[in-house]
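All protein chains but one are shown at their positions in the complex.
== chain A ==
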Amino acid sequence: MNILVVDDARDMQLILRRTLTLMGHQVMLADDGQQAWHLIQQHNFQVVISDWVMPVMDGPTLCRTIRAANLPYYVYVILLTGMSGKQSLIQGMDAGADDFATKPIVREELEVRLRAAERVLDLEHTLEEKNHRLETVNRSLSQAQAVIQNDLERAAILQTGVLPRQKLFGRLCVDWYFQPAQYIGGDTFNYFPVNDDLLFFYSIDVSGHGISSALLSMCLQTLLSSTGELCCIEELTQENANEFPTRLAERLNYHLNHMLDTGDHYLTLIVGLVDTAEERLYFAQAGHPQPFLLNPATGALEKIECTGFPIGLLPDMEYETIQKPFPPGSRFIMYSDGLLELQKPSGEPFTEADLQEHLQDLMEYPASQVMSHLGDKLGLTKAGVGKPDDISLLVIDFCG
């Protein structure tokens, strides 16, 4: 080992150097603490054997200086003392010494003490290596995380990018709100006109949230697009509009149970049509939260009582189409259950009835303003507040 011997007595220096050199160590000498500290900064000593009482800088002060410097490697310090007794031991340990020896020191004793030093330094070295490896792993993990985060941010922009932009279709005004729990999510929706009178729409919530849910929701966007293989929009006419939602739900359920391996994922949805010529609304419900319908005659926002099997959970389920009058002045609202996982400022859970009440209060506002008002009321716009689940809401108004 590289050992520094610090002593103001020349004879002591020479005895120690001779003994240590014979043991196979490399030895340097210093006359006091200050000289020692200069040498320590220039050389890599593993062990310092220092006298206690010295001019300029004594042993305990040297010890404290070494510890305070926080060197990148460990220096094992043995303090030599002529003094005995508890008090000096306490002082020395407090200064950061690792071991003590009383003068005069004999070879055998020095040998055991240095073996102890070696054990500690070995441990220290192993720890240092492990720390170093951990730091390397940590760095690569942080890098990987940064890459994933960046990817997710891009993906979030893309996922929002597939959502419909157009919000006016003749007398139908549509608006929506979309907020994934983590960058991307399993909620999605779409709507597009089939002809001058029919508007097709759906609102979907894939179970779970995160990457796989988001990818399934993107996959559904494709399957249910106007040119998608499941939608078969060309089959749709005014006459069969009342069966179309059922057929589509059944087709989608078949597809998810037999054609697409969705793992543990399934989805709830509402899919339907607004017919402005017949002034009717047709939709199928598959386990999605019950939608609200504003009755323009009474001004009341009513919850439509309906139940249905989620899609992709069990094969061969039957679905039905619900029909409702949809005269001018009507409003239809669908949402995902993420809204019902929010908390009120009081800490109580936000319920279906609370949502209905809020939406009833916003009845006078056009669809385009409902979202911002609701967002304010529910604190959705607060930045940095994580949401427990994906949130989406879709409003369709038949403007009078």
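In this text, a residue touches a chain if its C-beta (ideal position, glycine included) is under 8 Å from a C-beta of that chain, and two chains touch if they have at least 3 such contacts; residues count from 1.
Here is the rule we use: contacts and distances are computed from a predicted model.
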Looking only at the UniProt record of the hidden chain, which name from "Peptide/nickel transport system permease protein", "Protein-export membrane protein SecF", "HEAT repeat protein" or "Anti-sigma factor antagonist" is the right one?
-> "Anti-sigma factor antagonist"
By the document's definition of touch, the residue of A:75, A:313, A:355 or A:394 touching the omitted chain is A:313
Touch with the omitted chain, as defined above, among A:189, A:244 or A:266 | A:266
Interface with the undisplayed chain - residues on chain A = 205, 207-209, 264-266, 268, 287, 289-290, 307-310, 313-314, 337, 340-341, 349, 351, 389
